[in-house]
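Just one protein chain is left out here, and the rest sit where they should.
Each chain carries a letter (A and B) given by its place in the written order, and its residues are counted from 1.
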Amino acid sequence: MTDTQHITVATAWLDGCSGCHMSFLDIDERLFTLAQKVDIIYSPLVDAKELPESVDVGILEGSVSSEEDLKKAQEFRRHCKFLISLGDCAVCGNIPGMRNLFPLDAVLHRAYHENVQKNPQIPNVGVPRLLPTVQPVHGVVEVDLFVQGCPPPADVIWHVLSELIQGRTPDPMTLTRFGK
Amino acid sequence: MQLEELSELAAEIQESQQHCDHCVRVCMAAGCQSSGAKVVFDALSEKTAESEHVCVKGVGCMGLCAAGPLVEVTSRGQAPVMYQQVTEADAQEVVDSLGGAPVERLRCPSDMPFFTSQHKIVLENSGVIDPEQIKEYIAADGYRALVHAVTEMTPAEVLREVDVSGLRGRGGGGYPAGLKWSTVSKMPGGDKFVVCNGDEGDPGAFMDRAVLESDPHRVIEGMVLAGYAVGAAHGFIYVRAEYPLAVERLTKAIRDATKQGFLGQNICETRFSFDIEIRLGAGAFVCGEETALMASIEGRRGQPRPRPPYPAQSGLWGYSTLINNVETFANIPPIIRRGGAWFASIGTEKSKGTKVFALAGRIRNTGLIEVPMGITLRDIVFTIGGGVPEGSQFKAVQTGGPSGGCLPEEFLDLPVDYDTLRQAGSIMGSGGMIVMDQTSSMVDVARYFMEFCMDESCGKCVPCRAGTHQMHALLDKIAQGHGSVKDLALLEELCEVVRAMSLCGLGQTAPNPVLSTLQHFRMEYVAKLQEHALPDGGPPASERSATPPAESQETTS
Partner (left out) sequence: MMKPATPSQVRVVTFKINDRDVSARSDETILQVARENGIRIPSLCYVEGLSVWGACRLCLIELNGDSRLLAACSTRVEEGMEVLTDTDRLRRYRRMIVELLFAERNHVCAVCVSNGRCELQNLAQECGVDHVRVPYRTAVYHVDASHDWFRLDHNRCVLCTRCVRACDEIEGAHTWDTMGRGINCQVITDLAKPWGESKSCTGCGKCVQMCPTGALVRHGTSVGEMEKDRGFLPYLSRMREAEWE
């Protein structure tokens, strides 16, 4: 970690429900404090289209389910000095990972044929190809910190960020757990 | 029965055997039977049926299974001649040669080191007597120790001989037999049990099988002696159902011994009674573990339980129980007959006596051998075993079954005993010995043994149940060239955890083949990692190897 007071943060959601990002926003008025210490330079919450060359902290929500997710996870690993898996989907696969019990074809068929009445077809244009198995983020790249929870409570996210701002490595294990 | 009576009976039997000039012994152990010994035996019997001077005998294992079926001819006043790979068609020629010159083309050189370097105690009758005839066992000093003990020795004296002998359990643990026996004998009160563990399940091991098939009375005698020494009246022999011949011979042996008064009520007209029941294993390797074995005998699911309490404290149905394996019991009669001090004079300081090994794998003389403790691995593999076949290069020897370790060339000069092997990262185990040459990949070897342990895990404790599964998956991944440095580190960590945390010996020793191959052949693992190495951060192996199914490619991209 850098010991500067102003750190850059990038976030992304892979295969998840965006709930972890919502939980992040739930830190409420502490967002103002955070804004003085942190630059969010890439995120679904801001307008930037490109991940800058070097980022202090990368935060990934969601599991790695598609080629797009895989690319993004690898990109984050390359560009971020410190990478955080945020939430159960990123940490353990969680709900997206439940499709691993079935072959991918069966899952697609179920979703786009069996459960559709009008013009059933599996989408194949403009959507990323799904991987055969859903993986947690650490299944494809090295991860520096794991923050469990579905979603991790706002207080935990605040704790993690404020520790990082102060140049310490946070230990969220005492504050959160799988499924919290 | 008193000792004199037994001696008279033995002399009588010996005399009755004298009438034939030529004794033709055909090995009828499982190994030779599988290469056609039965038809050879029938042919020889048929062709000599008329002759009074020839007797044809089916005997137990002669050891050199690689050259079976084996036939040995002993003619009065001549050195025995051994024939190898005898077929039905050779029978006439063998019969014709009796009294004349031996059939040179069939001869098996019995002066080769395979035979001359062995020291037979457990296997002394193996290949010599007909295992189905109690008379032959009696004629070979059988039941002498039993009669002597129950009529002339106190249980404490029997215990002392076993203690002095320094015999250690031959099932793998190497726990001093004398100590175990005296613990059981000292347990207060009530019924006690003696259990013989014949659930030999190691791949490539057939020591106990050979003893049970070749000399079943020896095991019975050992068990009765144990019962006398510890004060037990009931015994169980737990044999795997995969050994039908052993079961058949044991069943007959128990019946014959009971008829002769060596088993059952009031043995040798004393107040000592002891009976033996056979229990068949249903194919679970874990039932070789003593607490699982006892659960199985009791009719429950064959699963280990935590020790203590040890079987000596609380065994079958909660009673104090003595458990030893087949080979351990087979050592007892000669120890009582010849004295514990005699036994202790053989072997090394901490490992006394001999050990039976089953030689298998890439070795010339596949078979069963018995050697004094302390002999070097080199002597076993190269002198007795004849080394690896032409064109092969010795690479490693795996001792101790699926949970043993693989030792490379530089360990060949180690003396074979319990403690040295353990220090070298392997174990004595029950005596399986598998030789490997340059064609064996050590990663594959480790994976094979891990698969065995995974399949045989009973599923009770977490580290063994889930850990062996994960280790096997990692080994599989590495063997296929998809492993990463991280996978190897994880594998090593799993080895450590499974070894330290598992409930019973199966799990505790399951990582041994991995650990020993990692210790001695680490480069082979590393080479596998490099085979398909991708830069860190690449997709995991499962995706890299799998070609995306054609359909999903079309439909999703």
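The rule we apply is simple: contacts are C-beta pairs under 8 Å (C-beta built on N, C-alpha and C of every residue); 3 or more make two chains touch, one makes a residue touch a chain.
This one's a predicted model, so the numbers in the text were calculated from it and none came from an experiment.
J.: Out of B:Q118, B:S314 or B:S516, which is the one that touches the chain we can't see?
T.: Once the missing chain is taken into account, the touching residue is B:S314.
J.: I'm checking contacts with the chain that's been left out. Which of A:V57, A:L104 or A:C150 qualifies?
T.: Within the whole complex, the residue contacting the unshown chain is A:C150.
J.: Can you work out which residue in B:E46, B:E157, B:E248 or B:D455 touches the chain that's missing from view?
T.: B:D455
J.: Of A:A10, A:L51, A:V64 or A:C92, which sits in contact with the chain we cannot see?
T.: Once the missing chain is taken into account, the touching residue is A:C92.
J.: Mind pulling the subunit B residues that touch the left-out chain?
T.: Its contact residues with the unshown chain are 284, 301, 305-306, 308-309, 313-314, 318, 454-470, 473, 490, 493-494, 496-497, 500-503.
J.: Could I get the residues of subunit A that touch the absent chain, sorted low to high?
T.: Residues 85, 88, 91-95, 97-98, 100-102, 133, 136, 138-139, 143, 146, 148, 150, 172-174, 177-180 of subunit A touch the chain that is not shown.
Throughout what follows, only the chains that are shown with their structure count from here on.
J.: Return the distance between the CA-based centres of subunit A and subunit B, expressed in whole Å.
T.: 57
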